[in-house]
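Every protein chain but one is kept in place in this view of the complex.
Chains here go by letter, A, B, C and D, matching the order in which they are written, and residues are numbered from 1 within each.
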Amino acid sequence: MTAPALSLKNLSKSFGPAQIINDVNLDIAKGERHAIIGPNGAGKSTLFNLISGLYTPTSGTVSLNGTLISGVPPHEINRMGLSRSFQVSNIFANMTVRENVRCGVLHSLGQGYSFWKSVTSSKAVQEKTFEVLEHCALVDKANTPAALLPYADQRALEIAITIAGGANVILLDEPTAGMSHSETDRAVELIRKSSEGKTLVIVEHDMGVIFDLADRISVLVYGEIIASAPPSEIRGDPKVREAYLGDEALPEETA
Amino acid sequence: MLEVKDLHAFYGKSHVLRGVNMEIMPGEVIALLGRNGVGRSTTAKAIMGEVAPKGEILFKGQPISGLESHKISRLGLGYVPESRDIFPSMTVRQNLVLGVKDMKNPGKYSIDQMLDMFPNLRARADNPAGVLSGGEKQMLTMCRTLMGDPELIIIDEPTEGLAPKIVQQIGDTIAEIAKTGVAILLVEQKLSIALRIANRVYVMGHGEIVYGGTPAEFAEREDVRKEWLEV
Amino acid sequence: MSDATQNHADLAPSTGAKFRQRTLPILIFVAIILAIPMTDPSRTMLTLIHQMAINIVFALAYNMLLGKGGMLSFGHAVYFGLGGYFCMHVMNWIEEGSGIWGSYPTFFLPVMGFVAGGLAAAVIGSFSCRRAGTTFAMISLGVAELVFSGAFMFDSLFGGEQGINGDRMNGPEVFGLSMGPMQDIYWFMAFWTVVGIVAMYAFTRTPLGRLSEATRDNPQRVQFIGYNPTRVRWLVFTISGAFAGLAGGMSAVNYEIFTPEALSLIPSGFVLIMAYVGGITYFAGPIMGAILLTYMSSMMSDFTEAWLLYLGLMFVIIVMYAPRGIAGIVFGFWDGLRGAQSGEFLKRTLIQLAGCLLMLLGLIVLVEVSIRWSNGWGEVFEPYGMHFGHDSILTWIVIVVPIVAGAAILRYLGREKEEMPA
Amino acid sequence: EIKMAFIDPLSGPFGPSGEAAYTSYLLEAERINEAGGVNGEMIELTGYDNKVNPKESLVQLQKAIDSGARYIFQGNGSSVAAAIIDAVNKHNKRNPGDEVLFFNYAAVTPAFTNESCSFWHFRFDAHADMKMAAITDYIRSQDDIKKVYLIGQDYIFGQAVAAAAESQLTEKRPDIEIVGNELHPLGKVKDFTPYIQKIISSGADAVITGNWGADMQLLMKAAAESGSDIPYMTFYGGSLGAVSALGEGAMDLLYQVSEGITNLEASDEQYELIETYKERFPEYDYYYHRAHVAMRMFKEAAEKAGSVDPIAVAYALEGMVHQDAYGPVTMRAEDHQAQQNLYISTVSDDVKYGVDNIELGWKVVEGGEIDASVAEQPTTCEMERPEKP
């Protein structure tokens, strides 16, 4: 058996006295689309921050494709093939869309920190940038400064930067937050397309998106995973219903 | 008491409120419903002067559009924001003290009365507010606003991210406050609470009010619910 | 939705646009440089131009940090100074002819400044660049003060109060320049200014140049596209320090002296002002700032004692009302002219300008009258044969009326703008 | 029109030192112009502020030369003077026909008229070794001085003073112990109390200092506050504000050596000058007598040469003897060092002219008149001279 794409072992994180993540164990297989849901403040974003290296765990470990990555700085984790997006759009606001994506592409094409050659000199970079833009339907806006994009396009750009580096494990934090119905549909399509053949971990509050996309769902409540199972099981789990879903009507089983 | 006419608001270039109209009578409890991101919080912020509004807002007949927040608040509008914004390093008591607008001329509630009303808070009166549980923080925020003696309180998503049991409790608290004659504009997603305590509901969609009526009328309108509320 | 016929080449600026935006300004610049000697400039003019050349390179180097990298430094003169000091030593070694130095041409001294400035920045940056924002700014302040006060302890390196001086007319000649007379120095300055500008412009187009902008805007995100922001900052800092050292080398040749004051907060503050006033968001901004401020500091100081006051005032006004600096105003004006309602725009701008000029007029009279009054030597402000005594009512009318009128005009324009639909 | 440039601090901590001299030059230039100028040409004097910074001085020097000035006056700070001498040498070498002369009226590091002497440089003030000789001669006669403390500014001039004091004291009074030799940064110390406390606890009987400007004034202020009663043998006790900082305490405690003081017996003409100066510039005192001497000697030399060409003037100045209010001033040709009488004075309340706008003023001490011939010191100067026009 190959190692899981992501493996969290006894992972805990506290800020001062507050224990935010509490002994989380989770394995995510290669190629799986995994969703994490849970109430506000449960620690979902914190979990992402731990995996992507922004925070160091108080205890426990994270491994990526079998390699231990806890304590490794974020840029190195990124180079090992893990990329993430942010809950609040985290783009390079003063650059154009194309430049944003290009920044995401650079490292994967071996551009390093070079200051002796022009960015435009590498054909591979140009091509890859265009490919990503096209993939995310941002070509029309390629020369628009990112700050001027409509909200939904900013979210799309957020995803574009995340996938531009070609990572094979992708973490998306509430990618559709604040989007309208049709925008959400478009985003889901984009996510589905971009994550083909890759491992996807997604945090969402939109149950439609979750049940649409996920192969497996974990429910995080107050820093603990109370359930981790395929959508059909989660749907019926009374614990989950009480802690998170409440009386909310869930979308039909078949989409 | 509060009249909102053709209210618009922008975040940079994105046009979030596209002409909101509504009306609140003294002592009424109004629920403002709507899906995520339709602009309910923005409506609240625009009324409170945190987001620059375009359009007319009258409070007790007086235009408040464009005034600074503290002036609006001093006219008798209270606001409990989505983010709650308790002052975490200060004690519960200190938080309450900050709710008073004018020490020489305090409102009808004293700190002791508040603590009597919420025994949970009394137990923690001298703890830093940062250690309170989510539900307690929510209560504290509401009490703090009450200390300023408002005639209308806008409460944004008080139950968000709270366990169902606490949600129940918050609902009761709001009903309690309403009984004292304070008007309430409740921004909510959870229909159960909204319908339980509201006199009237508004439904918002895409930056506009798309429906208004009493809870009973609203219960009949399956179509509105389907189109504007369900995910 | 994307058009199938589009490809990546279409997204890049056209060759014409590239020429207009990149090559043309440089060509114009070079043409100006070549044209200046034909006008047979006076000594004063040459002195001024040389100083501008040094400041252009220094301000551009500084803006690599502030404008592109988002790193506010209060001590960039340290690298300018260390580069310059090293060049002074090399100049003296050339004179002694010790070792290989005897055959090193003075013309290439700025290369030594570049190396020394870069090395110093690499060493200091290795700890200061670990932090960004205000902490970085404070470290830069501390380092600057430290180096400045420390310089007085090592007389053999820094020469104490007296500094280190030397003679540039030694070593082999290149390009037939003896480096003695000012005309020779003109070519030296022209050469290194062009080299500096072209190299620093090229830098903005490299991956590192782009990453430095990315790091400025969003260091967190940079980590998640595989780069280490600390490393990016450090590299940018080092390169910026190297170019500052280059400018230091130019200064060493020009003045043939370096004193510890060159390392102090004063030149560091001045370069910050040059870059900011010029406009840190534009590549050309610091060039404009350097030209304007050098002009002000050497010419205006002849006309008025209060030139520093005008400078401070200009800086504060720019921070408050035009954070994109002179370049922002110039380019904004240009865009407005080419925009849809250019007539309307021109009218507004002219009225605005009139308002500003009126206020400026009143202010200048106020400052000039008071400065003479305060000196107490009985001098009187007499521009163009007019006479403004501090005790005449007329003077005060000339002060108050334009200021009030100008303020009223600007206020009126501001109101009108608010009422215009968004 | 003869353009002259005055390059010295006109702002900052040493601003008063520069301004006090600038005003003297201005006044003398005005008087010469009123009397018909130099060879019929008017003097136009411009002040340039250098903040006592050598690099800034060169920027200003460049400006001055660019605007046509051929005569440069500077004095405040040997660090600056050294830079100007060097720059003037280079300029004159590179721009034949455009030579400039440097008239140094106060930078007194001995080297300038010894090993690093220059044809383009003339010094109108007695240098540190000469002044120190006067001080040490005086100390030789004071048997109760057993311990001496040296304090000075940390730059070539301060260092030269300390070196001269050390060598001359060991020669003239080997029994004297030097209990402290302190150099502090130039113009940066704001509170000298710690230094004064150090001096007091060293048990010194006298302090020798070359401090000037604010460094002198603040040193005296701290001395007064600490109630110290040790005598100060100074070069520049006459610096603005030093006397008033000490107040009554300055009497018989503060000594200075200088080329002349207002309270010397002098001609009515000289008294008139002193009074005119005070009237025009009430904040300052008539202190820079040598500024007037320098201007007058320039005029005489230009008239003797019949030209205002710098080289001609320089040759005319060499060996010139000028009869002045406080004795003859000779410009020694070998090294361009002026030779003149020196006076040791102390503060007294029984004087014609006070200083710092108070009643106290300077009065020559007994045996404090040193004849130019006694003050004279040998030189090691080997000067390169340009061709005589």
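Here is the rule we go by: a residue touches a chain if its C-beta (ideal position, glycine included) is under 8 Å from a C-beta of that chain, and two chains touch if they have at least 3 such contacts.
Here is the rule we use: contacts and distances are computed from a predicted model.
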| item | value |
| --- | --- |
| From "Phosphoribosylformylglycinamidine synthase subunit PurS", "Putative amino acid transmembrane transmembrane protein", "Multicomponent Na+:H+ antiporter subunit A" or "Hydrogenase assembly chaperone hypC/hupF", the hidden chain's UniProt protein name | "Putative amino acid transmembrane transmembrane protein" |
| Omitted chain - touching chains that are shown | B, C, D |
| Which residue of C:142, C:172 or C:383 touches the chain not shown here | C:142 |
| Touching the absent chain when the full complex is considered, from B:5, B:60 or B:101 | B:101 |
| Residue among C:319, C:337, C:350 or C:397 that touches the chain left out of view | C:319 |
| Residue numbers in chain D that touch the chain omitted from display | 10-13, 15-16, 19, 154, 182, 185, 188, 190-191, 193-198, 200-201, 214, 218, 225-228, 241 |
| Where the missing chain touches chain B, by residue | 48-50, 68-70, 73-74, 78-79, 81, 85, 87, 89-90, 94, 97-99, 101, 103, 144-145, 148 |
| Interface with the unshown chain - residue positions in chain C | 72, 127-128, 130-131, 133-135, 137-139, 141-143, 145-146, 149-150, 152-156, 265, 269, 272-273, 276, 306, 308-309, 311-313, 315-316, 319-320, 323, 367, 370-371, 374-376 |
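Criterion: only the chains that are shown with their structure count from here on.
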| item | value |
| --- | --- |
| Smallest count of steps, each to a touching chain, taking chain A to chain D | 2 |
| Most central chain, judged by mean C-alpha position against the global CA mean | C |
| Centre-to-centre distance between chain C and chain A (centres being mean Cα positions), rounded to whole Å | 43 |
| Distance between chain centroids, defined by C-alpha means - chain C, chain D (Å) | 39 |
| Rounded Å distance between chain B and chain D, as computed from the means of their C-alpha atoms | 80 |
| Chains that touch, pairwise | A-B, A-C, C-D |
| List of chain C residues in touch with chain D within their complex | 42-44, 47, 152, 160-163, 165, 167, 169, 180-181, 255-259, 261-262, 298 |
| Residue numbers on chain C that touch chain A, as the complex places them | 1-3, 6-9, 11-12, 202-203, 205-211, 213-214, 217-218, 220-229, 231-232, 235, 239 |
| Complex contact set, residues of chain D against chain C | 53-56, 58-59, 62-63, 65-67, 77-79, 82-83, 86-87, 90, 94-95, 154-156, 185-186 |
